[in-house]
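With one protein chain removed, the remaining protein chains of the complex are shown where they sit.
Right after this comes chain A.
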Amino acid sequence: MIEVHNIQKAFDGNQVLKGITCTFASGQCNLVLGGSGTGKSVLLQCIVGLMKPDIGSITFDGTTFTNNKVQIRQEIRRKIGMLFQGSALFDSMTVFENTEFPLKMLTPDMSREERRDRVEFCLKRVGLENAGNKMPSEISGGMKKRVGIARAIAPNCTYLFCDEPNSGLDPATSIKIDELIYEITHEYNITTVVITHDMNSVVEIGDHIIFMHKGLKLWDGTKDEILGAKVPELREFIFSSSLVRAAKKVDDATEGGLEALASEPLSEV
């Protein structure tokens, strides 16, 4: 479980995070939802330690991360896997080497054969068993995201952070990436935090959702509760989504509406 308490962050006097307090439950897909410029990515960077919050604390399974000793922060970081918005694969390495990299760096006791087996397993898990020899420049955006996920889970991460995993992907690939994140979260009991502004993701994978607006947390709940939320900013956000507008039309015409739409197989959506 990740506990975020009263995180505040300002840049040149501009208060980007205004005291965020929330909890990300273990073994669940936790979504941080919000429009552009609401501070989602800054919150994520504060949580993973790429940015230091001005005020507030972050705790990973009871161990304080913020302002703790470097060794303890390192220990926590080694349990973190992260999928970056642009995948952040190492250009000079093949897909296999990218996936193997954290194992090489973080688990010196692992033999070469054990590493190879683990990498092959992870690549197979994300459906890229035949792409190991390819360079990042030779694969598509969706494949890069898959490699990013494989690299994140290779060292058996406890926490998985995904920064807008759907950005730059077509809707069908986005859904597949969402499904992969969801499956991996539940399969390995990972605490997953996904930063998104995509309502498709909410419908697909949102076990627990936090809605942010102008640096504040305005709402949290589940995907079943979100359509009934009374927060005006959230309602405006939800109903500006084409998917939800389309679903509303379906809702008017058919029984089940959005729920029915979400439960249908991908090919029929």
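The definition used in the following text is that a contact is a pair of C-beta atoms (placed from the backbone, for glycine too) under 8 Å apart; a residue touches a chain by one contact, two chains touch by 3 or more; residues count from 1.
Going forward, contacts and distances are computed from a predicted model.
Asks: Since a chain is absent, check the UniProt entry for it and pick the matching name: "ABC transporter permease", "Electron transfer flavoprotein subunit alpha/FixB family protein", "Carbon monoxide dehydrogenase" or "DNA 3'-5' helicase II".
Replies: So, among "ABC transporter permease", "Electron transfer flavoprotein subunit alpha/FixB family protein", "Carbon monoxide dehydrogenase" or "DNA 3'-5' helicase II", the name matching the hidden chain's UniProt entry is "ABC transporter permease".
Asks: I'm checking contacts with the chain that's been left out. Which of A:G37, A:G86, A:P171 or A:P232 qualifies?
Replies: Here the residue in touch with the unshown chain is A:G86.
Asks: Of A:M1, A:L106 or A:V231, which one is in contact with the hidden chain?
Replies: A:L106
Asks: Among A:H5, A:K18, A:R77 or A:K134, single out the residue that touches the unshown chain.
Replies: A:R77
Asks: At which residues does chain A meet the chain that is not included here?
Replies: Residues 48-50, 70, 74-75, 77-78, 80, 82, 84-86, 88-91, 102, 104-106, 108, 161 of chain A touch the chain absent from view.
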